[in-house]
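My questions all concern the structure below.
One protein chain is absent from this view; the other protein chains keep their places.
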Amino acid sequence: MGRLPRESYALEAQDVSRRYGRRWALARVSFRLAAGGSLLLTGPNGSGKTTLLRTLATAIPPTSGTVRVLGWDRVANRAEIRRSVALLSHSSFLYEDLSAEQNLLLLARLLGIPSPKEAVGSLLSRLGLGHRSAHPVRQFSSGMRKRVSIARLLLKAPKVALLDEPFGALDPGGIAQMEQIVTELQRSGTTVVLATHLVDQGQALCKERLHLVEGRVAAA
Amino acid sequence: MARRIYYLVIAMAVAMLATGAWLALVWAPPDREMGDVQRIMYAHVPSVWMALLAVTLNFGCSIAYLIRSNWKADALAEAAAEVGVLFGAVGVTLGSIWGRPTWGVWWTWDPRLTSAAIMLVSYAGYLALRRFVEDPERRATWSSVAAIIAFVDIPIIWFSVKWWRSLHQVQSSPSTVDPKMTLVLRWNAIAFLLVMIVFIWSRYRIALHQRERELAPPEALAAEPQSRTPAAGALR
Partner (left out) sequence: MSAPDSEADQPSQAGALGLIQQLFANAAIVLAKDLLIEWRTRTRLNALLFFSFATLLLFSFALGPDTKLLERNAGGYLWLAILFSSVLALGESFRVERENASLDGLRLVPTDARAIFLGKALGNGLILILIGLLLIPVMVALYGVTIAMGFGPLVVVLVLGCFAISWPGTVYSAIASNARARDVLLPLLLFPLIVPALLAAVKATSLVLQGDPMLQLRSWLTLLVAFNLIYWALGLALFPQVIEE
């Protein structure tokens, strides 16, 4: 089991590189984020933001370099990291033919959440999805799918929230709600990494910033 | 140094093949029952042995890759499978050709031949899988998994086909007792082995070069990113 180092960083990346065939999607990215911190991740399309978030979420391994999340090593303690980290991704992770409620119940049961139905129900109403909770996700608009994905993240009550373009496909009301959710996450002590093109919103929400260009850390 | 050994092995292979051919076609006595047709065994049997050896090498390399993520293991696995399919195809074809004048049919359901044919399709599938996956790391992992699954099946296929056929009249191949025949068989087996080593070695080098071309070199990590602003005058 990993023990926390004396300085407890929630996220530590050291010389992280990830290659896809001929291309280095990430090239020697290093950064540290203290627990409870908030990091804005910016960069043009293809600069490696998604790859970095996926690597931090342990969805993919780095080709080289080390990643530590909440003091845990990503190889030895992958399950522990995954339990404490939630990723909001471009892909919704949803099953199209199941309803929002069923998708969330699946997650709740796998997480071992007590009284899953109540937990899921209250989360769905909080996000304004209560009335459509029985319909298959296939019928949802992209904005509503985003909200179900957010519900998935909140259900997990993660210690680290990795948000990849969370404002995508949301209308102004949705964006405002998302900003509120991010603020609440931070207030509850969750470490947040937010990748977005909406730099203004991002800078309002996050204290630190990491800018990537062609897979490398660069000046903004 | 490796070059020298390589050429030496080629030379030995050619020499042994040539003499092996003479031994098989001229020196060895004709079979008591089947006559000269039996001589095809001297090519058919070593081919199938080599195919088995090659897929065993592929199995070992696949396990090695899964444990150590070593690109050499992946390249060698690819080479071994291709050469194995080649020798397997030759072996099965020769077996079929042997059957024609002997029993008048192009295909006997002889357990060994049948098993070899199934294995051939199995590893052709492995090669197809390699073709259809672009990402080098995934390709290596998934083909290693497929190779392990396929290899474990080989003895199972062998036993099941044998049981399947044992309920019917089986025309089994006659045993070669004459020591001259055994010698020729062994000679040709070694000759084929040398040929296979040459083939696998060459194919391995090709696969390794291909891996190098597909994978971004670690040296590229050290280079600075190119400037995003176009060089002055570039738009003229």
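Read from first to last, the chains carry the letters A and B; within each, the first residue is number 1.
Operating definition for what follows: a residue touches a chain if its C-beta (ideal position, glycine included) is under 8 Å from a C-beta of that chain, and two chains touch if they have at least 3 such contacts.
Worth saying up front: this structure is predicted, and the values here are computed from it rather than measured.
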Note to self: Can you list the shown chains that the omitted chain is in contact with?
What the structure shows: A, B
Item checked: Contact with the hidden chain (one of B:Ile5, B:Ala18, B:Val105 or B:Ile149) -> B:Ile149
Notebook entry, point to check: In the full complex, which of A:Leu52, A:Val67, A:Leu87 or A:Leu154 touches the chain missing from this view?
Noted result: A:Leu87
Check: Which residue, B:Tyr7, B:Trp27, B:Trp103 or B:Phe159, contacts the hidden chain when the whole complex is considered?
Finding: B:Phe159
Next item on the list: Return the single residue from B:Ala21, B:Val37, B:Leu129 or B:Leu215 that touches the missing chain.
Entry: B:Leu129
Item checked: Contacting the left-out chain in the complete assembly, out of A:Pro61, A:Gly130, A:Gly143 or A:Gly168 -> A:Pro61
Next item on the list: Could you list which residues of chain B touch the chain missing from the display?
Entry: 66, 118-119, 121-122, 124-126, 128-129, 132-134, 137-138, 141-142, 144-146, 148-150, 152-153, 156-157, 159-161, 163-164, 167
Item checked: Chain not shown, touching residues in chain A -> 1-2, 4, 8, 10, 35-36, 57-61, 70-72, 78-80, 82-84, 87, 89, 91-98, 102, 106-107, 109-111, 136, 152, 156, 159, 189
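Here, only the chains that are shown with their structure count from here on.
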Notebook entry, point to check: Taking each chain's centre as the mean of its CA atoms, how far is chain A from chain B in angstrom?
Noted result: 47
Check: Quick one: in the complex, what on chain A touches chain B?
Finding: 17, 19-24, 27-28, 64, 213-216, 218
Note to self: Considering only the defined contacts, which chain B positions touch chain A in the complex?
What the structure shows: 134-136, 213-216, 218, 220-221, 225-226, 228
